[in-house]
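Of the protein chains in this complex, one is absent; all others appear in place.
Entry: chain A
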Amino acid sequence: MIVQRAIEAAGIPTIIIAALPPVVRQNGTPRAVAPRVPMGANAGAPHDKEMQTAIVKAALEELLKISSAGQIVPLPYEYTAKV
């Protein structure tokens, strides 16, 4: 989050794909999306190209849509790791 904020502060708009929305909120994210994924598979299930592409595209679309700092948009993609 520190790094996201530093990039944003340098003039590059940023968005983070977060598995732990409360953590990124606490740390002052400028913009975030939160798919229903475990930490470690933030961009989607392993080898699930379709889900990963959808999450990346949705994250970039939300980057343009989010209108003010600190918003976290839930994404309708779900993956549960088999541990």
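As a convention for this text, a contact is a pair of C-beta atoms (placed from the backbone, for glycine too) under 8 Å apart; a residue touches a chain by one contact, two chains touch by 3 or more; residues count from 1.
As a working rule, contacts and distances are computed from a predicted model.
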| item | value |
| --- | --- |
| Complex member absent from the view - protein name from UniProt, among "Cobalt transport protein", "NADH-quinone oxidoreductase subunit A", "ABC transporter permease" or "D-proline reductase subunit gamma" | "D-proline reductase subunit gamma" |
| On chain A, residues whose C-beta touches the chain left out of the figure | 1-21, 23-30, 32, 38-47, 49, 52-53, 55-57, 59-61, 63-64, 68-70, 81, 83 |
